[in-house]
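Heads up, one of the protein chains got dropped from this complex, but the rest are sitting where they should.
Order of writing sets the labels: A and B. Residues in every chain begin at 1.
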């Protein structure tokens, strides 16, 4: 069985951003995503204001190129204004052509 | 503290497959699992039919051997027929004997 190495991008954000974030990642090249409801605490962007509330946890398997595009877009348009956490991990998948 | 390197296998699938997938991974050697309700979008197997709906996100920590067995079983019996995503990551755990 051939395993393909791709990137798993996970984004945790306020639930109100769900629709916008899904549109963003699809526009940037994601072919699919998984979403779960979450809650949590963190520090809010540059304002270091605490927030706690209804969040989403959105994950998508993409190429490294698309992962970097998503992070750049978050940094440009979301991190300064919203409570958003994003992280990238290495994953191995079967049928890598599904994701790119 | 001694950390043991194992594999985290994550499977995202239609919720109707929950019981079957849990039985499969236990039969193939998984000693436990964590399950969360999810939703999402993706391309459906060879038919590239779009799907959107109630999903589960199932994860299990296993040896590399069991991880490969699970992926092989998914490829053989699920990927051609169902909307299933599976990926593998490296994790480190305390008390590695719990998982194998």
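Everything that follows uses one rule, which is that a contact is a pair of C-beta atoms (placed from the backbone, for glycine too) under 8 Å apart; a residue touches a chain by one contact, two chains touch by 3 or more.
Model, not experiment: these values are computed from the prediction.
Check A:6, A:22 or A:71 against the missing chain and you find that the one touching it is A:71. Mapped onto chain B, the footprint of the missing chain covers residues 1, 3, 6, 8, 22, 31-36, 61, 89-95, 98.
In the full complex, chain A touches the omitted chain through residues 12, 36-43, 55, 57, 68, 71-72, 74-75, 79, 85-90.
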